[in-house]
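Apart from one protein chain that is not included, each protein chain of the complex appears where it belongs.
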Amino acid sequence: MKEKPVTPELAREHGLSAEEYGTVLGILGRTPSLTELGIFSVMWSEHCSYKSSRIHLKKFPTKGARVLQGPGENAGIVDIGDGLAVVFKMESHNHPSFIEPYQGAATGVGGILRDVFTMGARPIASLNSLRFGRPDHPRTRYLVSGVVSGIAGYGNCIGVPTVGGEVSFDECYDGNILVNAFTLGVVRHERIWLGTAAGVGNPVIYVGSKTGRDGIHGATMASGEFDEKSEEKRPTVQVGAPFTEKLLLEACLELMRTDAIVGIQDMGAAGLTSSSFEMASRGGTGFLMDLDRVPQREEGMTPYELMLSESQERMLIVAKKGREDEVREIFEKWDLDVSVIGEVAGDGIGRVRWHGKTVAEIPIAALTDKAPLYDRPAVRPEGQDALQGLDPAGLPVPSDLGETWVRLLSGSELADKKWVYRQYDHMIRTNTLILPGSDAAVLRVKGTRKGIALSVDCNSRYCYLDPFVGGMIAVCEGARNVACSGAEPIGLSDCLNFGNPEKPEVMWQFRSAIEGMAKACETLGIPVVSGNVSFYNETMGRGIHPTPAVAMVGLLEDASKRRVQWFSTDGDLILLAGADRLGVHLGGSLYLKEVHGKVAGTPPPIDLAHEKRLLEFLREAAEADLVASAHDLAEGGFACALAESCVSGPGSAMGARVINPFPETIRPDFAMFSECQGVVLLSCAPAKRDALLDLARRFRITMRELGVVGGEFVDVEGLARVGAAELRTVWSEGFASTLGLEG
Amino acid sequence: MKTAVLVFPGSNCDHDAYHALKHVVGVEAEFVWHKQATLDGFDAVVIPGGFTYGDYLRSGAMAKLSPVMGAVRRFAEGGGPVIGICNGFQILLEADLLPGAMIVNDSLRFVCDYVHLRACTDRTPFTRGIPDGSVLRIPVAHYQGNYYADESTLSSLEERGQVVFRYCDPEGEVTKESNPNGSARNIAGICNEAGNVLGMMPHPERCAEEAMGSADGRRLFDAMVAWLGEKRG
Partner (left out) sequence: MKAKIYVTLKRGVLDPQGKAIRASLSHLGIDGVEDVRVGKFMEVTLKEVGVDEARRLLDEACRRLLANTVIEEYRIEIGG
């Protein structure tokens, strides 16, 4: 068979610039074969090589006393004591989900699950961060239904609970939705497996589903914008088979209980190519693979197709020589394809053969070392100053503050997301101690007293207005959420969703966000152990707000000390921790956007030293049983945090009567809805009040007593009063009614 | 006293059932792979939930063909207690060990939530000592939990005391609003004529401890242990 001749034009069609192609020629010393061109194009795509982002990702702190594995492997690993560790990562599947929401979201979940269990950890929980366009955009309802069904369809079938997440809407996502999927697993230290090809002569074994033509160039699709031709890209969306993945999961975990293998990696983006080359690169070895031995679902597949296919539910294993039969037996028990397709070589070359011929021969170190690395120009947008200008005094005062309050609570951002999470099995495996609906989900670790707290957050408006501060806030909010549940933040994974990095303004946003995140991580002592970058989230030249989603993982040494975000007992006192951080801050606020139709100003100021003390205070307060609930102020400000504490619990709504925490001179709407950082709403039994205040003094946290839980109203003295039951009703029904979904 | 927890390709809730039995209730439990054709030595059988065979063709349709189901049939004919939970219930229906069938939830969406159940008969090993009218708080998690049987089968089930649980409100009233999936007559669980085989869509193994938010599920397993204890006499 004669392959298409490789030319610079063909290289460009593959997404390689003239310069990159020049490097390829330099490495090989000749024109690449078509298969080799395919390999270079996917390995050097943005999605796989991180060429535009690597230089900035280095700024993240990735080490720490608990870090067993930082970025660079399939997932990050953090020690939790007692010989156990958590394995986690977040990944994006944005472009495929826009084109085919069910399968795009489903395969996103499948991919991240594999990234975790390939390290030897049984996945015990998933979360997701979803962004859609305007609620009234014609496509939004269809996308929401499809994505949620897809996540449910895959996650429920494979038996991993989906315990939390965030769903947010904004015009900037009209043409580019975001689907970021996170999974965490637990593993014993001595049972961790890495994706390394080591031991010359060791067999390379393919397991899982047969290979078809799915998703060829999926990696390059993620590395380009949408335009009018995007519909044509439909065939590149993969179809997931969660039952197969369940079998694969059980088979892999069974195999990992033996010592028959050396390394293992899942075949994700760029399938067989990325898994083989990355494993060999980590091991400093090479390999020889015979594509004729790859189990195939279609007839007449070319080597190019076999190397680039993104068929799902496949893994690549390097086993110990002589142990092939053990591997085979396990995978045959679980009815999965298993085939020895090659062996590890010692010369650092990746060799691929097909029909008796060598179709690719690439020096692995060069493929990795000479991968493009860009320091793209970053320029602050000219309009940024104007964007940050905001004169709150000029905003009209709402005539009915109570009505405005109801409007915010029943809107798509703050309304109860039960419509979404009721479709996710969030209880399976009987580990979920705090179900979806609180600031953080908490899971138990059976066999220990420990708990794991999880949350995923990002305020993209803040990042749009000031990406550096927005990045800091993203990390702080995640840390605060897990601290509110009583946990100590021990690591994070991120999904950095941005527009086109070839635009200097986007690059400025990216660099700034990372620098902000890094600063917060350093001060708070939280390492970034894994993550993902998704660029090119733009349509027709219009990009999304910078959206660096942060998935925060926290540890409770004693899960029984966990706290929820809602009030539970009439008579409990309501206090504000961090009261000195209150101020009039409307920049980027939900109130400004929903009621006044503006996104402007600057995000609220943040004091990292204060945040650090606050985290420690919250954890000790929970540990010492001093608080009944903790909920940090976020979107919607003080009034919405108060309302949420009243209505978001599982029983009927609680009431509350509090004083206005702001000076009387402050405009009522500003007092209600200003968004502040580092402020937490607490409730405590009256008997614990003194001890709680003492503890706050020890941590230099300014406390303010506001009032008491109880009554039929949620009442902010002098400002507004709404019936608690009414508030709960509008909050419960708001999501479905705003989106026109069936309740 | 030993309980078999069956494991098929795609079973998910096997670990949860095992944990509830062994670590919460304190009963010996063992996983039994679907290819095993005998259940000798076991005193009770649990068919747990999950997505056996990916729910391909129909939920439980392919699992019913596994060798272990022959052993389950013989075990049931011998009067031993068998409980099928969620997908386990679907498997019992497909295997004709219980009458009727499951169709998709009327909302066309998967539903995972706590519901209330009204106990309707105490003659099964799992409801022994749970009087009629008792209200239990137990979660469901399913996409195809809408129980269907034709009118004459439904009447027969009622007459012969084979309806074991119905969806109800917190006060025990059987209402339309309390039905999460559209099941005929709010039926959440039924038993065979002899009363030893129970199939139910809600998951008692998920609420056997207070930490999980409800310990009502434990009552079914405690009842089973008491029933077996009495049988041995």
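What to note about this one:
Note that the chains are named A and B in the order they appear, and that numbering of residues resets to 1 at the start of each chain.
Definition applied: contacts are C-beta pairs under 8 Å (C-beta built on N, C-alpha and C of every residue); 3 or more make two chains touch, one makes a residue touch a chain.
Here the structure is a predicted model, which means the values were calculated and not measured.
Listed by label, the shown chains that the missing chain touches in the whole complex are B. Touch with the chain omitted from the figure is made, among B:Gly100, B:Gly145 or B:Gly189, by B:Gly100. Of B:Lys2, B:Lys22, B:Arg58 or B:Arg137, it is B:Arg58 that touches the chain left out of the display. Residues of chain B that touch the chain left out of view are 57-58, 61-62, 65, 93-94, 99-101, 103-108, 146, 148-150, 182.
In the analysis below, only the chains that are shown with their structure count from here on.
Rounded to whole angstrom, the centroid-to-centroid distance between chain A and chain B, based on C-alpha atoms, equals 36 Å.
For chain B in complex with chain A, the touching residues are 9-10, 12-13, 15-16, 19-20, 50-51, 53-56, 107, 109-113, 139, 141, 143, 203, 205-206, 209, 211-213.
Within the complex, the chain A residues that touch chain B are 149, 152-153, 156-159, 241-244, 246-247, 334-335, 421-430, 432-433, 435, 444, 446, 742.
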